[in-house]
Structures are given as structure tokens and as C-alpha cells.
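Structure, as C-alpha cells:
A protein chain is absent from this complex, but the other protein chains hold their places.
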Amino acid sequence: ADGGHGTPVSNEELSRYFAIQPDGEGLPLGSGTAKVGAGLFAQKCAMCHGDKLQGVPATGGPALIGGRGSLSSEKPLKTVESYWPYTSTLFDYVWRAMPFTEPGSLTPDEVYAISAYILEQGKIIDDKIVLDAKSLPKVVMPNANGFYDGRGSDLSAYSGQGTN
Amino acid sequence: ADGGHGTPVSNEELSRYFAIQPDGEGLPLGSGTAKVGAGLFAQKCAMCHGDKLQGVPATGGPALIGGRGSLSSEKPLKTVESYWPYTSTLFDYVWRAMPFTEPGSLTPDEVYAISAYILEQGKIIDDKIVLDAKSLPKVVMPNANGFYDGRGSDLSAYSGQGTN
Amino acid sequence: AVLGVGAMTVAARAAEKAPPGAAFHEVAEDPTKELGRAVLSDGGYGLRSQFETEVKTIFPNPSPITSWSFTPLASQIGNLTPSGLHFERHHGGVPTIDPAKHELIVHGHVGVAKKFTMADLKAMPSVTRKHFIECSGNTLTEWKKPTAKNVQVTHGLLSTSEWTGVLFSTLAREVGLKPDAQWVLGEGADAAVMTRSVPLEKMLTDGMIVYGQNGEAIRPEQGYPLRLVLPGYEGNTHIKWLRRLQVSDRPFMTKEETSKYTDLMPDGRAKLFTLQMAPKSVITFPSGDMMLPRPGAYEIRGIAWSGHGRVKSVEVSADGGRSWRPANIENTPEPMCTVRFSCPWIWDGAGATLQSRCTDETGAAQPTRDELVKVVGLNSVYHYNAIQSWAVASDGGVTNVHA
Partner (left out) sequence: AVLGVGAMTVAARAAEKAPPGAAFHEVAEDPTKELGRAVLSDGGYGLRSQFETEVKTIFPNPSPITSWSFTPLASQIGNLTPSGLHFERHHGGVPTIDPAKHELIVHGHVGVAKKFTMADLKAMPSVTRKHFIECSGNTLTEWKKPTAKNVQVTHGLLSTSEWTGVLFSTLAREVGLKPDAQWVLGEGADAAVMTRSVPLEKMLTDGMIVYGQNGEAIRPEQGYPLRLVLPGYEGNTHIKWLRRLQVSDRPFMTKEETSKYTDLMPDGRAKLFTLQMAPKSVITFPSGDMMLPRPGAYEIRGIAWSGHGRVKSVEVSADGGRSWRPANIENTPEPMCTVRFSCPWIWDGAGATLQSRCTDETGAAQPTRDELVKVVGLNSVYHYNAIQSWAVASDGGVTNVHA
């Protein structure tokens, strides 16, 4: 099968990369609490996402909480709290891309703590929970059952035979 | 047939353009001799084509005479004298494109005179001939019969079915 | 006579007087009487004419680092998008990547994890194919009411290029896929470290790792030096600045496939992985913000495309969809590629509503807005592919309407 192209890559090299899955595969060692996260969030995130996590439109930083129950309304508000199905996504995204102007600068402990704070502010976990590779994937998000696979969904209303 | 696009153009507008055919169609009024042409050539052409019409390689100006009988040799020299089949081409080209740095600057009289000079230097006409719209197309070039239509020429040596 | 102008190069001064992508040159009174510019006076890489001024325009997002720009479709000639006018969507800006240091890692549920340099990839068997890329957010302003003024903003998140690169199936042979492999994560080397999960079946069917665009290296905005191209899939999945492919038995549920690029239905539930772009078309002439000078004969022109395959037919209506005429398709349809269409039209000077609709080779057809909204509601955000209507008023002005 091998056509002789490319070079085998070591596990050590691979350890520089991550992509975290809903069951927690890929989560790093470390832990954090909402309490620690509150301070970090105020310092590193609030300028763009607001001290109440309500978003700061002028910076492009969206609201991270709110909007529960709004999804079938005329004005759905999609936030981590109201919309996101998995906690793994929160950890993965904050670790890879936030703070916006300092991407990739947070330690795993910081990401666990900030994630705990956002989930706590969204009334998804209480402030006693210590988030780590074990506990994080166990947190069930409010909208966990709000998604289904859209591939093959029926568009026959307009004679579409392709799937979308 | 007319789809309503474009604007009819008047004969006056068309008179700004020319393209001269071997039978002389398209030639302007005017006339000139080799004698007059000699002076003009020295002044306007010789710096690039040489005072003996031998060409000045450094300027890119090719030789305009010479090379008769060389066409089937290993080193053919293609010039107005040796190669060009029609005098109309000489008039047309000099009028539209020469002198290289002052294209379109010559009057018909000047072009008749310069053409007469080049043809005279190439021993195609003698210095008594006055070139004008009548006489110019009557001058028979040495290589007038040296050309044939290459369309459809046989390339079957390499199984070419297309014409070239 | 500006202070310090002496330090500017000729090229720099020429650029100041010309639109982006052009250099300024004096116009001769009669170009047949003055010599023109020498060969290679452009330095060996030519520019567009100083008389061509169209540019991409930016969406007024708060941060221009995470924003998008629109291809000027109204002035596009032909079927390809000039590389300099390809629409953009970046989430962390355009990185500047040295190709000599860039590598693509392929790992996860594979036999042997490997990395590939640019030289490795260029040495592998390649393919060259023309495909459109459309952001699934294209036309998102038009769900509830006609909003954008012109076709650059209604439909300009669409561009077409010739792409050259290595099929994922070729790469897969190099690493070997585990029997349980089902999904592949693509990851970018930009500040957003962009990630999307792609069904392995798509990757093996026609997924391409491209390094070429329109005959040269892909442009920085399009992922230089390496981009994932997934013909017919929504643009966000075509990971730019591609550095990593992780094979897995399940999708990763990244932010861009959960929080974003999911389609909210009226019942409050949302569809994940709506990946294929449906059949769509738009009239680019006449279109919003234009003014027809007078009644008479016009050539209606536009673009049609489908993420399912080749465009099969395009029809045009001048009466808001009551009657339809077949349009002429101006270039050979290719799979998951745009076509240019045209249709002669005599404008009698009365109000008219122009529409186009297309059908692809799978039989899928572009819906009316009513048909689309009936199926997916008004909050889907993505995948708006309804028939676009342009109203021509009796004064010749053209505006965006819902008909």
C-alpha cells in the first residue's frame, strides 16, 4: 500500500497536536474550577465577551450564556449554554483559538478553569465541580439532544434528490 | 440579420484606416522616386537598417536587401529583395509601422519614395521609376513565385491528418 | 514634488495612481503612433489594467481578522474567478507560511502515521479539476426580507478555480486506513487552528489536498501552501493552511460543526453536517444597484452551480416566475463547477421581475423561497439557495426583491 512517499511521524511529534472528542478522548492532564476560572475570565476574556458573558458586539465577541428555550422562537439566541451539545467542543475551541488575540496561550489548567466558569455561569454545573479529563465529558449540556445528522435530510419539497 | 448591435460607420471614418493588397487596392494618392527616398532613408531609417541596407543587429533593424539565391542554401537570408513576394507589403508595412520609433509618421509621398529607394537598392527597379498607386503593384518581386498556400500541405510523413 | 518621493520606486509610484492589482501608465493620444511598454517592464509577473477597478468588498464584521469578503460577481467575465478576487473567510486572519517549513501530518486510525513536506506532496500523482467553493453562509441576509443591495453581497461568497493537488485516496494508500476509519479531521495552521470533520467516504471519493490554483501556487488567502478541497461541500470544510488530517471512527464535533454551520429548524432542533451545497443560480446582469439605460434588447447573464454534480439546465423568467425560458449555457458543465448562462431579453420599459433557476444532473432543482422556507423555516442561517428575484422598475433601476 505504501508508495514510499512521506516520513513516519513519532508519537512525540504528534503530542503537539490535539482534537478533543465528545467522550473526552484527547483531553490533556490538568484540572480547574469555576472559582479560578472567574479570575482568568475577567482578565483574559471579559473585554470581548462581557463581564456577564453577555458578549461585546463592538469586539465581535459573542455572548457565551443565555438563550435557553429560545431555539424554536423567532429570535433564537445560540450560546454555549443554549446551543452547544458537548463540553468537549468548549475545551477544544478555547484551547486552540482563545483569547482571540493570544491564541494557543492558555495552559490546560487554565482552560479547565475557564470552561468550568462558563458552564457554571450558564447554570450547567455548580461551582463545586472540579473539571478534568474525567469529569468534563460527563457534563451533559442542556441542548445535548438538540441535534441530528443532517446528511440525507429530506429536501423533496423542491424535488431535490441530492442530500444536504 | 442585423441584431441591432453596433453603429454604422461612415466612409469618412473608414478613410483613417488602410490595408494594401497585392493588386494595389488600398494604395493612397502620391508618388516618389529612389532619389528622394535615398535622402529620407539616410535620415529616418539608416541608423537601424544601415546605410547599405545591410541591417544593424544592435538595433534589431534587419537587412532589407541581399540574400538572392540563398533561399535553398543552408543559410538563407530573407530580405525584401530576396524573399518578399509583393511590393504592396513593403508599402503597407513601412507606412503603418516604420520608422520603428515614429510609427505612422510618414506621408504617402515619403513611403513611395522610400519604397522606391529600397527596391532600387535591391536592384528590382531602376532609379528612373516613379512609384505611385499604378506603378507600385506592377513591380514584380524576384521571389514572387516562391510561395504557395501551406494550408492542407502534406504532413503524412508523421501520420498527421490535420492540415498545417 | 512630494517630500521624499525620490525614495519610491517607479513601481511604487505607478501603484499609487492605479487600482489594487494594477499599475498606472500614461495613455497615449494615439497608441499606433507611440511605442508601448517593453516586454517584462512588469518585472516578469503581469498586472491587470489600470481601467479595471472591481475589488472584493468586506462584510462589516466588528473584527476584520474574523470576517469575510465578497467576490464582485457583477463584473466577473467568464466562469473562473480571478485569483485576486476569490472570496475570503478567515477566522484568525491570513497567516504567512514558509512552504519550506510546512508539513502535512496524517495520523489517527491509520496503519503508519506520516508527515509530508510540500516537496513530498508535489512528487505524488496529482489531479487538476475546476470546482466552485461556496460558503454555506452565502445569501444568509436574504431569509426574511430582501436585504443586500447587489449581487456581490447577496451571492459573492462563491468563487471558481482550477485546483491542482493530490487526491486524499492517494495519501490514504501511503498511510493505510484502519478498518474502523469513518471520519477525517482537517486542521489549519492559522490563528483559528480551524478544524472540521469530514466523512471518510467523501474524502475517498474526491477529497483533494491542493497546492495549485489557476496554474500557480494557491494564493495566501486561499490557504497557501496547502488547502483541503471537497468538491460541492460547504466552503468552511475546505480547510486552508492545512497542516493535519486525523483519521477517526467518529466526528469530532468541533466548534465549526456544532456552534456554527448547523442548521436550526423551526422545532428548535438543528441539523449537523449539512455539507453538500444544493443547486443554485443567480442573475448577475441585470442585478441589484444597476440601472438599465433604456428599453431594448439585453443579454441576461448569470451563474449556476450545484454541489451534487453538473448543472443540467438553467431557466430564466422575466415575469417573476410565471413563465420560464431555457437559458444558454456558455461553457461546458463540469461536476461541482459553476456555469455561465445567458438569455436574450427585450425590455419593453415596463416593470419586470427577473429570476433564474437551475437543475442539476441528479435531478435536484433550485427551490422558490416559499418552497425552501416551508421545509427549513427561517432560522437555518446556512444553505439559502432559493431563486433570487431582481425587480426592474420602469425607470430602469434594478433592486433586490422577494417575489
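A, B and C label the chains in the order they appear, each numbered from 1.
Please note the rule applied: a contact is a pair of C-beta atoms (placed from the backbone, for glycine too) under 8 Å apart; a residue touches a chain by one contact, two chains touch by 3 or more.
Only a predicted model underlies this, so the values are computations on that prediction, with no experimental measurement involved.
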item: Sole contact to the chain not displayed, among C:Ser169, C:Gln182, C:Asn331 or C:Thr353; value: C:Asn331
item: Option from C:Leu177, C:Ala191 or C:Ala304 whose C-beta touches the chain left out; value: C:Ala191
item: Hidden-chain contact residue, picked from the options A:Ser31, A:Gln54, A:Ser70 or A:Thr101; value: A:Thr101
item: Interface with the undisplayed chain - residues on subunit C; value: 2-9, 11-12, 15-16, 19-22, 25-28, 31-52, 54-58, 64-65, 67-69, 75-86, 88, 90, 92-100, 123-129, 160, 162-164, 189-191, 193, 211-217, 219-221, 224-225, 241, 297-299, 301, 328, 330-332, 334, 340, 342, 344
item: In subunit B, positions touching the absent partner; value: 1-3, 5-9, 13-14, 17, 19-22, 57-60, 71-72, 74, 76, 78, 80, 83-86, 88-89, 92-93, 96-97, 100, 103-104, 146-151, 153-155, 157-164
item: For subunit A, residues in touch with the removed chain; value: 3-5, 96, 100-105
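Basically, only the chains that are shown with their structure count from here on.
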item: Centre-of-Cα separation between subunit B and subunit A, whole angstrom; value: 78
item: Distance between chain centroids, defined by C-alpha means - subunit A, subunit C (Å); value: 28
item: Set of subunit B residues in contact with two or more other chains; value: none
